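All protein chains but one are shown at their positions in the complex.
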Amino acid sequence: MNSNRSVQIAYAIGLVLLLIAPSLIYPVLIMKVLCFALFACAFNLLLGYTGLLSFGHAVFLGSAAYITGHALKVWELPTLLGILVGTAGAAGLGWVIGSLAIRRQGIYFAMVTLALSQMVYFFFLQASFTGGEDGLQGVPRGTLFGLDLADDTNLYYLVVAIFVGAFWLIQRTIHSPFGQILKAIRENEPRAISLGYDVAKYKLLAFVLSAGLAGLAGATKTVVFKFATLTDAHWHTSGEVVLMTLLGGMGTVFGPVVGATVIVSLQNELADKVGSLVTVIMGVIFVVCVLAFRRGIVGESIALYKRMIGEKTR
Amino acid sequence: MKRKLLALTLSALLLPAAGSALAQAKGKISGDVVKIGVLTDMSGVYSDLGGQGSVVAAQMAIDDFKAKYKPTFKIELVSADHQNKADVGSNKIREWYDTQGVDMVTDVLNSAVALAVAKVTTEKNKIMLNAGAASTRITNEDCAPNNVVHYVYDTYALANGPGKAVTKLGKDTWFLLTADYAFGHSLEKDTTNAVIANGGKVVGNVRHPLNASDFSSFLLQAQASKAKVVGLANAGGDTINSIKAANEFGLTKNQTLVGLLTTVVDIHALGLQTTQGMMFTEGFYWNLNPETREWSRRFFAKHKKMPNMLPAGAYSAVTHYLKAVQATGTDDTATVMKKMKDTPINDFFAKNGKIRDDGRMVHDMLLVEVKKPSESKEPWDYYNIKQVIPGDQAFQPMAASRCPAVLAAKKK
Partner (left out) sequence: MTEIFGVPIQALAGQLMLGLVNGSFYAMLSLGLAVIFGMLNIINFAHGALYMMGAIFTWMFMEYLGIGYWWSLVLAPISVGLIGIAIERLLLQWLYKLDHLYGLLLTFGLALILEGFFRHLYGVAGQPYSIPDELSGAINLGFMFLPKYRAWIIVASLTVCLVTWYVIEKTRLGAYLRAATENPALTQAFGINVPLMVMLTYGFGVGLAGLAGVLAAPATQVGPLMGSNLIITVFAVVVIGGMGSILGSILTGLGLGLIEGLTKVFYPEASATVVFIIMAIVLMFRPAGLFGREK
């Protein structure tokens, strides 16, 4: 009960912060953070709650970004519909990649997703509709219910709504019977099989859901920035989302959000200061997290909090 | 202590007033500071082209300008690494324009970032003098002639120059090795057009993936084609590896290699032994005349590398901009832009350079041939200048422009 209420309080604080944030911080930056936070949450659904490490998740972010960009710019669809089309496209791609990848487990799964995403990356590089390395530029933001989304504030509240909605969906999934089965698979796959669950089907479903949500993040990102580029689909971005989740705390509700916030602001700040050492710093964070900080910022904080109030940790 | 504080407050109150009074007399400069941003790739694949070198060059331009023209306004430089990510670049540039009062941005390597930054620049009505990115889209489909100038080079100039000049030298059959993405495709298209227009023939081509580690297979196909010229429509590591493999397979004995985006930095990385006899177009060569040598040696003292066309172009762009601000006494975008377009550019980088209506800065390009090791007299002495390609022939003619603003003007 106690922890339940504190979670509720945390939600409330978070929501209030989100609503007043644009008057304090640059709205486009927060929107970027939200997109990556959603991306990381989607990834966390797979890694943290199903135990599947996909090393090619950027490809879903990227494909949705391109599809939405194309839908808004060339087909001139309304904004929301464009985002939906992109999300659906990413989910579809997730189904294809997922059905191949779940044939292997553990490390192989990671390698297969990485290799397949590299293949899709090459496709985006060569295809003409993506604009190759120039990127798909000049995507219109459009309007929503008569509101002009070119205005940062209007768009901001749309992005917040999308984020909150998706976040709620992820929470519901985790706490649903479906989510419980996923956790069972993570903890002990053979046992889940022996209990009669069609593990492959559940894994695939989780993969498609995660890919779709990652796609939603990518689609929203395109609307925010008005472009989609190859970076979105590159394996470096896949590495980044792993880092965000790991740093924030995988398998925790807020971990990915915290991780994404830290990494995005780090990238934004470091841009002027250290120049070429950005990659090294990311690498060091990775190593430190794996060696000494495996529960991530949120996980470690919770553990610390529990120790302080004298609760036994599991 | 108190008195000091009072004095400080007083001067803080008075100074801006005095400053703005001065500025008022000569027009307006926002915040009394002209702020120049260098947005570049400092860590990624393009960092050797521009990167820190462009920052050094921009700083030199500011220092030189201050020493020579004693401006009444302050000039500041900010720089950032966009990490080749369009979203990082576009975020940074928004922040610069909105909160830091940046007036002009230069370098902006990487076409994806440049196009994104150009959009923000237009939206915020600031100025971008692009010295780094290659895409012709910047002055065509995505042109914004009121805000964006493409200052140094583009894929058309790089392809057209050698395509025309080398073909005219009698090397009229070409084989093209193309990087299989938009950049390579546009180089391929422009080269092919130039070669055919000058009576040559493209006898074959092969498209290779980006970052292919092994080029021997493609070069064997080039060799088998018996073309007199093998054109490398690729960049960076791909070009370097192609040249290396070409050398190893003895292709350079009978065929001429033409790089379509090669700079002095690549030649330095590969060495003359490997690159001798290669031909390509570059917008600048440090060892061209006393003026370029003087500037380049100063640059070398600071950066430990000789400049290619990017830092040199960034220096020229910053200087041209500051002169326009000085002359008009304002940093208002429209006024400064008009002044820059009205004034021809004459410095060590460009002779009679001119900014056209589509935002393209036209200036002479150089067709160079890489020296034999025995001909090189000193480190970085790498080129024989085969031909100076006049600006109006080097760049895409206005008649072929796909820039909406230009097309609209034509209709009227």
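Chains here go by letter, A and B, matching the order in which they are written, and residues are numbered from 1 within each.
Following the convention adopted for this analysis, contacts are C-beta pairs under 8 Å (C-beta built on N, C-alpha and C of every residue); 3 or more make two chains touch, one makes a residue touch a chain.
None of these values were measured; they are calculated from a predicted model.
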For the chain that's not shown, point to the residue among A:78, A:165 or A:283 touching it. A:283
From the listed residues A:122, A:178 or A:197, report the one that touches the chain absent from this view. A:122
Pick from A:35, A:114 or A:149: which residue touches the chain that isn't shown? A:114
Even though one chain is hidden, which residues of chain B still touch it in the full complex? 43-48, 180, 206-214, 216-218, 220-221, 224, 236-237, 240-241, 244-245, 248-250, 265-266, 269-271, 273-274
Which chain A residues would touch the chain omitted from the figure, given the whole complex? 53, 55, 100-101, 103-104, 106-108, 110-112, 114-116, 118-119, 122-123, 126, 235, 239, 242, 246, 276-287, 289-291, 294
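Here is the rule we go by: only the chains that are shown with their structure count from here on.
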Give every residue of chain A touching chain B within the complex, in rising order. 26, 28-29, 32, 122, 125-126, 128, 131-135, 137-138, 221, 225-227, 229-231, 267-268, 270-272, 275-279
Footprint of chain A on chain B - complex, ascending: 42-43, 47, 52, 78-88, 90-92, 94-95, 98-99, 110-112, 115-116, 119, 135, 137, 142, 180-183, 185, 209-210
